[in-house]
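Below is the structure I would like to discuss, written out as structure tokens.
Certain chains of the assembly are absent from this excerpt, and the rest are unmoved.
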Amino acid sequence: MEDIHNDDVIGRARVKDTPELEAYYKELEGLGAGALWTVANDIEPWEPRSSSVPMLWEYDNLRELVLKSSELVTPEQAGRRVVYLVNDKRKDVSAAVGWLYTGIQVTRPGESTSAHRHKASALRFIMEGEGGYTVVDGNKVTFEVNDFVITPNSAWHEHGVAENGKTCIWQDGLDIPLVNALEANDYAVFDGKQPLTAPANYLPLTYSGAGLVPQDANWDKPYSPLFKYAWKDVYPALLEAAKVNEGSPYDGIIMQYSNPLTGGHVMQTMGASIQLLRAGEHTKAHKHTGSFVYQCAKGKGYSIINGKRFDWKERDIFCVPSWAWHEHVNLSETEDACLFSFNDLPVIEKLGLYQEKEYPENNGHQVL
Amino acid sequence: MEDIHNDDVIGRARVKDTPELEAYYKELEGLGAGALWTVANDIEPWEPRSSSVPMLWEYDNLRELVLKSSELVTPEQAGRRVVYLVNDKRKDVSAAVGWLYTGIQVTRPGESTSAHRHKASALRFIMEGEGGYTVVDGNKVTFEVNDFVITPNSAWHEHGVAENGKTCIWQDGLDIPLVNALEANDYAVFDGKQPLTAPANYLPLTYSGAGLVPQDANWDKPYSPLFKYAWKDVYPALLEAAKVNEGSPYDGIIMQYSNPLTGGHVMQTMGASIQLLRAGEHTKAHKHTGSFVYQCAKGKGYSIINGKRFDWKERDIFCVPSWAWHEHVNLSETEDACLFSFNDLPVIEKLGLYQEKEYPENNGHQVL
């Protein structure tokens, strides 16, 4: 269902080539210039246009290869031992969708990486394992499956798994392609191990109450002090909200992970959400600007993206490009399903570029 | 321990009366004027000066009289059936301390009040009972002992207790004296009962996760959407924070009730906090601007305020005036103690009037 626009109207470029004009264009080209009307209709599209395609990566296929990487290279050799997922149309920028990078990282018990930092921001969603931890700017945070953890831009960070833990696998999300495109990325290696500046889980435990902030908080960073959003708290909150909310027609019960000191996104360039599709729920389709990477955290179902069905179950990862129609279906009639997702909405919103559109036909459902 | 200041210095008024000056003053008075130097030193004090005195109201004394009010008058006759607590030096403005009002309200099972609203803001801290509820702008919120509930300025509100509940007693806190002093208060009576606009506890259940906000939230009010801060969530959060925080030297583990969408105070004119004094804890003394009303929510201990000891136990209420030295002591060596308090800090902070000072002697402790 693509909107049809006609360029043969006033306000669009409608100049036909002539020998004189072609000579003129050549002359301009020699001066590092061009005639706008030769490119105007192309660079001023009627509607948002994405260069990414919808894709789904099945965890069943990837898991073995991810684990195999831990036999092939050490974290030290690799910097990070990660299998990254790349959009068929964004290979040039190593992006999964739009300007977002995602990868699957594996760490074995007893392993830990060295610390580094970069202007790009990072986040993790935990897929498997026990005893995993991250250290961000001197704060050690332990995590479990389905926890959501952030590594804001320019924060030193390193990860590891306790000796007595179990192999941990998690999804990384970064805005490396965006920060590279904006010509602002950098990189630094920490000299040695980061010293811990607080007891383990200091920040999550200090900010663990909804609507409670330490009276002497003097947090002046442009990102959330809540470095971990634990599934043991998040999932019950979804269930509580589901008792009294109808939810979004497009997304069911959907919560944005937020900075408790601002109510806004957790970091400056990437946001993240968790949504619960109730048993049997089939949402309506809409499209909006912003790029999204999803991971199924619970249950099974499918999403229809630009008219194509993508089936998912726990741990599968898929993407929705900017301005792509999408709707979600929970295939179970008895269990809820949960989708984690991260996005570039902070960028889109701060720059005034957000817009959305409801699917106008067929009672809001795409036809397969 | 009062700081000593000398007015006989350059920069202070030091004019001595003469017959000529007295005649001059008389002339000015006739024109609705005066000579600044006759009042300057008085209206420009060296340090903040409060007209309130520290006071403590024992619940054991008050409880019976509060209950008796429910025999003497109906809510309908009284508008609100409340015993209010008044500072010995603020009787003219019906304030408990500074410009803050507090009272104790009682409602019997099956009773409910009519709805009204005012520019003054209100809050409640629940002391006794079961089955109590408030309806604020169409949102019904049920509450239990030690829950903290807000009624922001100009919101319609009414309260009641379910037929099968138990007599409820709660503390009201309002900024009526302040809003009257600022010549901005008003009052309106709702015509009939407020219609409910959402399921019961819609807002508390929707905002119950730390760092989670509904993605489609479009809350545009200048106060917290979290109308209730439930003790069942607040007390565990204090315990979690106590695991990893040393706490404030003056207040132990202290959390500010906050608007999850801003990290700021719950309302525009009044803030509130909950603090936990660990077993045996004796904090240091400091003083700061802002007026405070406390209620002991758990345990027993005492506070030293401007050199005088005030012993408190569960449900006792006391106040700390602006710029009064104060320190707190938990008398139990095994149990923690909790103090709820509300204040006018939003006013003091927004107007740039906050300052504090540590007690400089005797290792930070006042001498009784």
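Here the chain labels run A and B in written order, and each chain numbers its own residues starting at 1.
Basically, a contact is a pair of C-beta atoms (placed from the backbone, for glycine too) under 8 Å apart; a residue touches a chain by one contact, two chains touch by 3 or more.
These numbers come from a predicted model, not from an experiment.
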Assembly copy number, counted for this structure file with 2 shown: 4
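Operating definition for what follows: only the chains that are shown with their structure count from here on.
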Intercentroid distance (Cα basis), chain B paired with chain A, Å: 43
List of chain B residues in touch with chain A within their complex: 198-202, 205-216, 224, 226, 229, 233-234, 236-238, 240-241, 243-245, 248, 251, 254-263, 266, 273-275
